[in-house]
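Note that one protein chain is taken out, while the other chains of the complex remain in position.
To keep things simple, chains are lettered A and B as they appear, and every chain counts its residues starting from 1.
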Amino acid sequence: MQLSLKTFFGTILFCLITVSGLAQEAEFNETIRVGGSTTLLPVIADCASQYMEKYSTWDKVDPSLPKKQVLIFVTGGGSGFGVNSAINGTVDIGMSSRDLKEGEKTKLGAHKECLVSKDCVAFAVKKDNPLATLDNLTAADIVKIYSGEAKTYQDVRPNLPAKPILILMRDMAGGSTEMVQQLILKDKTFSSQAIQVPSQGANLKKVEGNSSAITYISSVLALESDKLKVFNFEGVEPTNENVVNGKYPITRPLILVVKDKPSLTEQKFIDFILNEGQSIVAEHGYVPVKKVR
Amino acid sequence: MKWDKDLSTRHGGLSARDRIVRSLCLLFLVAGVGILILTIVYLFIESGPGKGFPYRVLDCFTGEWQPLATPPKLGMAHAWVSTFMITGIALAISLPIGFGIGLFTSEIAPLIVRRLLTPSLELLAGIPAVVYGFFGAVTLVRWFEKVFQLSTGETILGAGIVLSVMMLPFIASTSAEAFRAVFREYRESVLSLGVDQLTMFRRVILVRAFPGLIAAAALGLARGVGETLAVLMLSGNTTAFPDSILSRGQPITALLATEIGETAVDSEKYHMLFTGALCLMLLVLLLNLAISFLKKKVYGTLYAS
Partner (left out) sequence: MTFRTWNILYYFFVWLSGLLGIALPLGIGFYLLLNGGKILNIAFLLDRPHGSPLGSEGGILPAILGSFSLTAIGLAVALPAGIGSAVYLSEFSCSARLKSFARLLIESLAGVPSIIYGLFGYAFFVLLLQMGTSLIAGSLVMAIVMYPIILITSQEAFDAVSREYREASLSLGIDHTEWIVRVLFVKSFTRILAGVVLAVGHAMGSAAPILFTAAVFYSAGGIRLSQPVMTLPTHLYFLVSEGVSFENAFGTALVLVIGLLVFNSLAMILRNNIKE
């Protein structure tokens, strides 16, 4: 096949023209980037998808906005990633499943936090795990397990079989990891034998498929699954009621963080999440924000 | 070529158009090489050069990884050990098989089989790392859990096996090149002496192709330490020091990929991650330089024909 030189250069030219055609920069930014907590990820991604289907262009959201396509990008990465990215501008709205640390607040400067919901961190195992015979775990139990002191289930309770414990944890970027470290482990560190999972979704899949594993996971996800035994912590059940009345010790806010002031488009999307979007929040099993404010 | 040089250094040798084109091409070259060098330099900058740098490098290779402790411990010893264990296993599997395939393609295979083998190896080389990781996750991981009665199937061994499959086509083709060159030179003379195949191989081919085989091994090593996605999905993210091939580990590439997203710019952890990245890059660069020199020894020129 003899390809002429003209075709070759023509193709190059075509590519370049396509590129410049794609590079339509508008002063008005029609995109919103959201990223962070993998707990909030499915909810906000759902909200984004429905928002984009409901309003195809920004002028339908608010007549003062130009007729540009509504584009919302959602990604995971963990609360640490979400806050960090909000600080350095990689995302417009950061999702976090824990409170902001002092250092982060300083780096953010002026910012806005919007509470979307609250949930709690529950401990769960697969139903055929030896630990599933128990109903309640104490803080001491958790420290023993997660610091690596207890190597087998027998070390936790002498009547359990000597099956080795597989510790699952969210990786360092996870909001739940920070909470467990601060509130329960305190001075001790996570056992280095723990497997770090990259998201709550992966967490769920892993613990559902493994009879030696124990994990801490968003209570909503745990309770929805029919394969898991979810424990009470210090005598309190990890239900939404106990989140609302504050009885469960490891509750955390699920928040959206925006640096400076949210732009009009960002504010509109946040308003959606806090109002009509609350039905989506409730569908996923989380407490609507009205109840926890 | 001598006349080339004469042509372009004489003032009348290059037309004005030529001079423009030459400058343009030089620009491209400088820009391209410049960006590549910028990568190294920028990595170095982001690793925080200064007083702490040598200590950080030492710590990188020897310390523990406990970023949430107070004060945070940021050593990556476990990661380097994991990387070399996984790559070691992968090389142990893929080197013999790869050399075997190399021998096969260069000498022993009949033409039809050779025609089948080449596209097959290219298919193997063309499958992206993510797909290998995915493949390993749905096959090896589950299989290991059953067979070895492990609490979870992600192991260094599993990652090593998948990595060996990924390395195989490269080792096979590099060693095939080496074997082909040597066979061409020696086959007639050796066989005419009445020597059998195996002795020819052992006494003549292996010896002569040795630098090329080392190059193949170095190539496999370089690819192995640099592989990210597949080992990320298969070795089980733990910060523990791996104590056996059935334990979990976290190679340096997986560590970098996992931690970079949530690390605040200019924090201690950020500097340490980039120090690790810099060391990895320099390691691979050195390996590649070694490969080039070894190839030169086998072929006589710096690049194979």
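Throughout what follows, a contact is a pair of C-beta atoms (placed from the backbone, for glycine too) under 8 Å apart; a residue touches a chain by one contact, two chains touch by 3 or more.
Keep in mind it's a predicted model, so treat the numbers as computed, not measured.
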Requested in this report: List the shown chains that the missing chain touches in the full complex.
Outcome: A, B
Requested in this report: For the chain that's not shown, point to the residue among A:Ala48, A:Leu65, A:Leu100 or A:Cys114 touching it.
Outcome: A:Ala48
Query raised in the report: Taking the entire complex into account, which one of B:Thr87, B:Thr105, B:Thr155 or B:Thr239 touches the absent chain?
Result: B:Thr105
Report summary line: Among the options A:Val61, A:Val74, A:Leu137 or A:Leu228, the absent chain makes contact with A:Val74
Query raised in the report: So which bits of chain B touch the chain we can't see?
Result: 4-5, 7-9, 14-15, 17-18, 21-22, 24-29, 31-33, 35-36, 38-39, 42-43, 46, 96-101, 103-105, 108-109, 113, 116-117, 119-124, 126-131, 133-135, 137-139, 165, 168, 172, 196-198, 201, 219, 222-223, 225-229, 233, 253, 256-257, 260-261, 265, 273-274, 277, 280-281, 284-285, 287-289, 291-292, 302-303
Report summary line: Per the touch rule stated above, chain A touches the missing chain via residues 1-3, 5, 8, 12, 15-16, 18-19, 22-25, 31, 33, 35, 38, 41-42, 45-46, 48-49, 52, 69, 71-76, 88-91, 198-199, 201-202, 204-206, 284
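Keep in mind that, in the parts below, only the chains that are shown with their structure count from here on.
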Requested in this report: Would you mind pulling out the distance in Å between where the CA atoms of chain A average out and where those of chain B do?
Outcome: 35
Query raised in the report: For chain A, which residues are in contact with chain B within the complex?
Result: 77-78, 80-81, 84-85, 87-88, 107, 164, 166, 171-173, 177, 181, 187, 189-198, 206, 210, 212-213
Requested in this report: Please give the residue numbers of chain B that touch chain A in the complex, ascending.
Outcome: 64-70, 78, 145, 151-152, 154, 236-241, 248, 258-259, 261-265
